[in-house]
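Shown here: the complex without one of its protein chains, the others still in place.
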Amino acid sequence: MRELKSPAFIATAIIGLIVILLAPHVLELNTVFNLTVYAIMAILALSLGLVWGMGGILSFGQTAFFGLGGYVYAVAALNFGDSTPALLVAIVIPIIFAAIVGYFAFFGRVSDVYFGVISLTMSLILFNLINSTSGSGYRIGNAPLGGYNGIPSVPPLNLPFDPANALDFEGMFLAAALILLAVYLGLRVFMKSSFGRIAVSVRENELRAELLGYDVRLYKLGTFCIGAGIAGLAGALYASWGSFIGPSAFSLSFAAQTIIWVLLGGLGTLIGPIIGCFIVQFVTMWLGETKFINPNIALGLLFLVSVMVLPKGLAPVAQRVVSTLQRRGTAS
Amino acid sequence: MILQTQGLCKTFGGVAAIAGIDFNLKQGELRCLIGANGAGKSTFFKMLTGQITPTSGRIVIKGQDVTGWPSFKIARLGVGIKTQVPSLFDGLTVSEHLHLSALRKVGARRAEEATCDMLAEMELEALADASVGTLAHGQRQWVELGMVLVGDPDIVLLDEPAAGMTQAELQTTISLLDKMRGRRTIIIVEHDMNFIRQIAETVTVFHRGRVLVEDTMDGISRNAEVREAYLGQKGLKDHG
Partner (left out) sequence: MDATILLLVQILYGAASLFLISIGLAVIFGMMGVINFAHGEFLMIGGFAFVLSQRAGVNFWVAMFVVAPLVVAIFGVIIERTIIRWLYGRVVDTILATWGLSLLLIGIASTTLGYYQEGVAPPFGSVQIGNYSEGGYTFFVIGVAFFILALLYGLLRFTQFGLIARGTMQNPAMAAALGVNVSYVYSITFALGAAVSGLAGAVLAPIAGVMPVIGATYIAKSFITVITGGASPVAGTALAAGILGSTGQITAFLTTAVIGEVVLLATAIVILRLLPAGITGRFFKGAI
């Protein structure tokens, strides 16, 4: 694991830790509260950055795993009374779901574009399904599914195996931000592993990878499942943060948002999706407060511009700016 | 016999690209395949590597009937292919290409070493960190060949390895082939007669999806049927 020892990696880890630990002391509680949801969404963005950006899999319905994770967490936490096993099943169930969908798609050799459409469709079907579960008949143990009203009063995260000690706002921020940092660093290491390298090669040239003796279906399935687990984790954190999860997690507009995050930030990088996510969320929040323009108009324009003008996203542009500055710096 | 095909056929929409090929290859042989465009050479290679499933007939490699196997399984049996147009991972570097191929064969721990050895053997050290998308055609051919060889295949399929190479690169390729001779079983599809003359042992001539003749290079040169089928009005000498 050379990546673990690289200076850039260690520096990122240390700076990340310092920023996260300092933030609650420096910032207002309200800002910390908002930053928590930014961090949670950034975890979701990372999952799509992995599956789409690194693995080349058009997972347009990545939010389905987020929503699934949120719902599974809500139901499990309401039934178990402890968030620790709930968090675990909220990761496992989306993985299983992804394994089933991915098995059909990848082993059936469905084309990549069809897969994109199918995965989005899957999310929309879940949207319809959950929407129609209103009424007392639809409940799992102690948890009513609530249809279009969603599940309110989802239990917050608690210290591991200690339900009496629920996390407060600050604790929730630390949990979300540290998990984001861990997922980001973990994925960096993962991308340098054999599996990660092969996953990227499958994105670059599927036939060649196959002719070298790699079963590309397995690598796609693996990447897809890992992404689903991360998205499920993000969904669980989201449900515990706002103590609510609703069917809008499966909606078309939310799916579109995650796509914009990754597209704007830059495909094929891990930091890009995080940056894109923060920018877009900030813009939508600002629009929501100022009512300057309908958020859908802004997002739609941003989306169109990203595709037509910035097909590689902001991250490569930023990298070019940085390297030009560096070159000028060394030249002068 | 390390590789055999029996009655191999492939039809596309009623047209037979391969119309019953019986082909036998001994362990350690170097075989050249020639034939006009459309004679079925590329289709034949695609079937041997599992990219296309035969309409009928069998393919037996190392005693195993691999007909209908997916590409990756055939590759794992020890079949490596250098495709006609180099098929590479454009975003990755040269050393990453070799690493990727070595990884499957020798595992993560020894892949690094195998990569370095092959970089040295192919004289690619200077390009080790170059992104493959930026390389010239001849260099890309070379990278692909190195990538195939570092996977240590028993059977190597080379589709037009001489195409687009400089004279110097051509000579290096020939000496590389000479080094492999006997150790690996090799099939080469090539148009460059000069190149073939320098390396060939036995030559198989494909014509309209069938094997027309199988003979030594000298025998092929003298064969009137080959002249007729493959070269049309032009004589072999014009090519050489």
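Order of writing sets the chain letters: A and B. Residues in each chain are counted from 1.
The working rule: contacts are C-beta pairs under 8 Å (C-beta built on N, C-alpha and C of every residue); 3 or more make two chains touch, one makes a residue touch a chain.
It should be emphasised that the depicted structure is a prediction, and the values quoted were computed from it without experimental measurement.
**Student:** Among the chains you can see, which ones touch the chain that has been omitted?
**Tutor:** A
**Student:** Among A:Ser132, A:Asn165, A:Ser193 or A:Ser323, single out the residue that touches the unshown chain.
**Tutor:** Considering the complete complex, A:Ser132 is the one touching the chain left out.
**Student:** Sort through A:Leu35, A:Leu58 or A:Leu270 and give me the one touching the missing partner chain.
**Tutor:** Missing-chain contact among the listed residues: A:Leu58.
**Student:** Check each of A:Ala13, A:Leu27, A:Leu124 or A:Ala318 against the chain that is not shown and name the one that touches it.
**Tutor:** Selected residue, touching the omitted chain: A:Leu124.
**Student:** Looking beyond the chains shown, say which of A:Ala8, A:Ala164 or A:Met308 touches the absent one.
**Tutor:** A:Met308
**Student:** Touching the absent chain: which residues on chain A qualify?
**Tutor:** Against the left-out chain, chain A lists 58, 60, 104, 108-114, 116-118, 120-121, 124-125, 128-129, 132, 251-253, 256, 259-260, 263, 293-304, 306-308, 311.
Quick note on the criterion: only the chains that are shown with their structure count from here on.
**Student:** Between chain A and chain B, what's the gap in Å when you average each chain's C-alpha atoms?
**Tutor:** So the centre of chain A lies 44 Å away from the centre of chain B.
**Student:** Going by the contact rule at the top, pick out the chain B residues touching chain A in the complex.
**Tutor:** Of all residues in chain B, those touching chain A are 49, 51, 70-73, 75-76, 80-81, 83, 87-92, 96, 99-101, 103-105, 108, 147, 151.
**Student:** Report the residues of chain A in contact with chain B in the complex, numbered from low to high.
**Tutor:** Result: residues 194, 197-198, 200-201, 204-205, 207-216, 268 of chain A touch chain B.
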